[in-house]
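Every protein chain except one is present and positioned as in the full complex.
Here is chain A:
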């Protein structure tokens, strides 16, 4: 879906979320702890939210939210973000797009 890919490429770090989703909240906290600010799109507050959910599933996400994109490329959901962070790969990936605190 164009909207999802467009939004995903608009910023370096993009998070598709739902305001009611607690796992999405956890991912937001993680980014906060690292010192980065993602651009967040709450699907439950978007008129085309359902469409976007389906698009995210088609892109390969096991759950539509949370879905993290870095530099326009899909990183994945909570699992992938956690693995990436523990292996030390998350921060280097973010470096070109954000200044670290």
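Here, contacts are C-beta pairs under 8 Å (C-beta built on N, C-alpha and C of every residue); 3 or more make two chains touch, one makes a residue touch a chain; residues count from 1.
Simple rule for what comes next: contacts and distances are computed from a predicted model.
J.: The chain dropped from view, which UniProt name applies: "AP-1 complex subunit gamma", "UBC core domain-containing protein", "Peptidase C13 family" or "DOG1 domain-containing protein"?
T.: Per the UniProt record, the undisplayed chain of the complex is "DOG1 domain-containing protein".
J.: If the hidden chain were put back, which residues of chain A would touch it?
T.: Per the touch rule, chain A residues meeting the hidden chain are 20-23, 25-27, 29-30, 33-34, 63, 78-79, 82-83, 85-88, 90.
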